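Apart from one protein chain that is not included, each protein chain of the complex appears where it belongs.
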Amino acid sequence: MIFKVIAKQELAKLFEALLANRVVGPVRKGSDKNGTPIYSFEVVYDFTQLQLDYTSTQYPAKRFFLPYTETLCTFEIAGDSWEKKVDFNIYQPQVLFGLHACDINALNKLDKVLLESAYPTPYYASKRKNMFIVGIDCEPQPYCFCRSMGTDTALHGFDMFLTDLGKKYFVEIQSAAAYNYLKHMQTSDPTEEDHLRYMAVEEARHEKFMAQVDTTDLTKILDMEFQSEVWKHWGDKCLSCGTCASVCPTCYCYGVAETVDLDLKHAAKMKHLHSCNLIDFAEVAGGHNFRPDSHTRLKYRYYHKHRGFVEAFEESLCVGCGRCGEACLANITVPEVIASVRHEEI
Amino acid sequence: MKLTCDIDVHHLTRVEGHGNIHIRIRNGEVVKAQWEVVETPRFFEAMLVGKKWENAPYLCGRICGICSIGHTLASIRAVENCFNIVPSEQTAKLRLLLKHMETLQSHILHLYFLAAPDFLNTGSVFPLIKSHPEVVQRAARLKLLANDCCDVIGGRRLHPTRTVVGGFTMLPDKYQLEQLRQRLETSMADLEQSAELFASFAIPDFSRETEFVSLKGKGSYPFIGGSLVSTDGVELPENEYLQMTNEYCVENSTSKWSRLSRDSFAVGSLARLNNNFAHLHPSAQEVAKGLGLAPVNHNPFMNNVAQLVECVHVVQDAIRLIRELTAAEWQEVRQQVTPQAGTGVAAVEVPRGILYHCYECDQDGRIVKADCVIPTSQNHANIQHDIQALADNYAKKGSSDKEIELLAEMLVRAYDPCISCSVH
Amino acid sequence: MERLEFVDVLKEERPEAPRHDLGSFEYTYKAEITNVYPMTEQEKLYQIQIIDPEKRRGFTFRPGQFVMLEVPGIGEAPFSISSSPIRRGDIELCIRKVGNLTNFLAKVKRGTQVGISGPFGTCFPVEKMYGQNIILIAGGLGIAPLRSPTMTVLENRSRFGMVEVIYGAKRPSELLFTYLYDMWRKFDINLNIIVEEPDHTWDGPVGLITEILQERIGALRDVLEQETYAIVCGPPVMFTFVCNMLMAAGLPMHKMFVSLERRMHCGRGKCCRCNVGSTYTCLKGPVFDYWSVMNLKEAI
Partner (left out) sequence: MSAELSYMGVDLTRPRVAFFELSSCEGCQLQLLNKEASLLDFFNLLQVVQFREAMSEKDDTYDVAFVEGSVTRADEEERLKIIRKRAKILIAFGSCACFGGVNQLKNRFADQDWVKREVYGDFAIDTQPVRPLADIVEVDVNIYGCPVKKEEVERIVTDLVVGKTILYPKYPVCMDCKANENICLFDLGEPCLGPVTRAGCDAWCPNNRMGCWGCRGPAEAANVEQLKNIMAEHGFSSETLLDRLECFGGFSAFVDGLRQPQQDTGKQGSGI
């Protein structure tokens, strides 16, 4: 692994050099009713637009690698025959500039299902393989529990990672492409002092995590508590609105809808990200619904993330970004739900 | 000379809403010429009672699908007048721009889809798709442009979503505005061709001395607020609208009727133009002259031409407004609203004429009394008198039943009546 | 400014190359409906042939696996392959009209082109059953997935001990593959068919499938604990009853196989629609042994 340090003002040069590609980064989108800024990942054209000290974005950068709706293919119909056209909707590499560790880890988790398992999906692969990621360290927010999920640092899955040392950035380089871009900046090798400063910064950051989830034996506890009454408690609150999945950087469930064009000569197959909380998610042909109650659907979301995925990949499908809890109008948060399943006082 | 004639048009087509025409001529005398409004009432004025102010614009937009923007803006203005809120310059400009685009889309819809088939001898626009594709495409292009503008400014072309008391929920994208301006500029060619098309139509030769009521322009062609004026010399401030409208109920109509100095008066494009010709954009004045329209014109069929002239005016004025809006920095999008007890009146020129909304609110901003006076309801009496005169006129000329029926239908259509709106 | 290199994922050399080619994800086989046989009011049998001869020969599957069948613009859904694996890319699907896609399929004529992808999912481990007795049980449309293992068993008849087929339907008019029964019987198998609501054409047994099973279990009791496998297809209520009866009679859970049905939008372990608990039916299933089913939450 290669480490470098750069003076802060050098970063603009890196940005400029990367601008030959499409660059996506955190910008301020507006503010809420109390004046608190709201951040969002958007395509940026100007370094000054970037808000690298952003707290957290309401939405992950998901739409740039797992769009909410995506055309899987189109058809041209001719009589009883047809031609199918597939387009992965990506023509140029994208730069994600300023991802936090949780969001990088989210990509790593998605890779497991979408890239490394049976039937890797080319729609995701085409975007993921054409991505240049500049990570940046974060300021833990009250709702972040990534430390509990082991995702507070990103070990891989990025090209470059920046840590703010005050006047300088500590830069971790993980790809040849990233190394190649170093020539656009003035870099130096870190000194022992830089190392110490880095460790101090990280330690100070760790101190700031407030929210926690106890994952000890969680897969077994979830199994034992399958019939627990707490699920009903949360189910009564749940709006079945799918907001949690929509803002989750790791939720990837989807539905497919085929449409015929008005001219009856074209058709398309569209993919829409769904959520397992939606009422008809587990409905099958004939109308039978395997999860008709809101609590069974909500429970399923937790089982998929914290049990099933762990069984399959030895890790949970949650990076502890806390977005779902923040976005949920019914105030259903992961730390509280898990604590309640563990019979802990909240 | 025609001795007898029986005309019964049930549910007149190509107008908004339900109305019937009955004409009876016996021994050359018109014994009955009746414009019947059979639309079902929806009681918006009662519906609003007890509702908080924020409901009013949202609900009142639903009085009419064609002029929902006009109703929404009138309703907003009535609430704002009640609470003493003065819209910022930016808000006022955006509202006017939105208003213009509604005028454009409504006029184009009427001219091409509802009125033109009569002049081109078809029953609807559908056959024109084959026989006159360029005409239909031009109409679609203009309508699309107007609708796109409404989407960008009001959020939605019909039942707008961004227009609220105090301003807007959200501002349009300047880049999009700029694109619309460019499209507006190129649309002038389409409007010129529209003028040529209408110049080729034989506008029936009929006129009847009429009193015309509209807003009075002060420095500009009037659309939102101001004083009220009639060609018979009446002039009143906005909040004395009741004396201008004098609504009353009549048999055979679920809509109320109006009168002023005479038995009836007219509102609409022709009325606006008759009262404010000098304020029209020069290129609009030119089109008017080219089509033989000069104030004061008393031929109701010329309302079609007046609409076309107004299309030119609103496009020109929209271009100016967009220039001004994009040149300025965006200001606060929405003002704070503090309800207070009182009465607010709004007079707004919507495509079919002058529209009034008036609400009385209590100190919490809850509506205690609501009144809406719709342009078409002000026109009903005039339509009735026009039909009478028209039947008389053409009976004397010895026209056939068919001809009289078509002329009567065309006459009603010329007013572009919005019947469900008039009954609300 | 400097451009990053663009990676075409379909051409990329991948040393970690996963089991399946990226390109095949959305490139279905174009296939032609070569024949349509109406079987009952609700079900038709479709013969479908992959058009490209090479791909047709390369298309191999095992009994119990399913394909995703797509009609452009209408829909895509999973269907078990009903025919024998010997016939490779020339398959038969028995399809009941229940909704959008299947209603449309009921209207298409031979010659229509459809998209086929697959085969997907797990299969009935027929080879593992060599040398043993086999009970094949189907309720209703369950005969569609059951026909393929049945054909395989019959094609390899000498490798199995006793073969017992039990099939139940509501009415005689709803029985599927009636034209095959006589042929099947020639293979020294015990074919039991039972209906719930007989009509004048029916002279066979009447009742629920469990009733005839009870009878047969009596005859088979001795072999159940040791040398027998069962394959059970049908609606969840039916296979739960049947499996529990077999279990009570001594057949171990891991020697019974069932096929689960869930909504599937991809068939490739991506859309999560088919998950039972958090197990993908399309990858780990649709064929499960009964032990696994018992251990899946909300499987039935």
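Letters A, B and C name the chains as they come in the text, with residue numbers starting at 1 for each one.
Keep this in mind: contacts are C-beta pairs under 8 Å (C-beta built on N, C-alpha and C of every residue); 3 or more make two chains touch, one makes a residue touch a chain.
In this text the structure is predicted, and so the values were computed from the model without any measurement.
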item: In the full complex, displayed partners of the excluded chain; value: A, B, C
item: Touch with the omitted chain, as defined above, among B:H11, B:K32, B:R183 or B:R323; value: B:H11
item: Residue, one of A:Q9, A:T69 or A:Q212, that touches the chain absent here; value: A:T69
item: Which residue of B:C5, B:V30 or B:I63 touches the chain not shown here; value: B:I63
item: Option touching the unshown chain, where B:V125, B:L228 or B:M244 are the choices; value: B:V125
item: Touch residues of chain B, complete complex, unshown partner; value: 11, 13-17, 40-43, 45-47, 49-52, 54-55, 58-59, 62-66, 68, 109, 113-114, 117, 123-126, 129, 140-141, 143-144, 147, 155-159, 161-162, 164, 169-170, 249, 254, 256, 366, 368-369, 420-421
item: Sites on chain A contacted by the missing partner chain, in the whole complex; value: 29-30, 32-33, 38, 40, 58-59, 63, 68-69, 77, 79-80, 82, 236-243, 246-247, 259-264, 272-275, 278-280, 294, 327, 329-330
item: Chain C, residues in touch with the chain not shown (by the definition above); value: 71-75, 99-100, 103-104, 107-109, 111-112
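As a working rule, only the chains that are shown with their structure count from here on.
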item: Chain-level touch network, classified as line, ring, star, complete or other; value: other
item: Chain closest to the middle [Cα centroid of all protein chains]; value: A
item: Computed distance of Cα centres, chain C from chain B, in Å; value: 66
item: Touching two or more other chains - residue numbers and ranges from chain B; value: none
item: In chain A, residues with contacts to at least two other chains; value: none
item: Interfacial residue positions of chain A with respect to chain C in the complex; value: 16-21, 72-73, 75, 77, 80-82, 84, 86, 88, 91-93, 95, 113-123, 125-126, 129-130, 132, 177, 180-181, 184, 223, 226, 252-256, 258-261, 267-269, 276, 281-286, 290-291, 296, 300, 303-304, 307-309, 311-312
item: Chain A-touching residues of chain C, taken from the complex the two chains share; value: 1-7, 9-10, 12, 16, 18-20, 22-23, 25-28, 30, 70, 72-77, 98-99, 102, 108-109, 111-113, 115, 261-263, 265-266, 268-273, 275-279, 283, 297-298
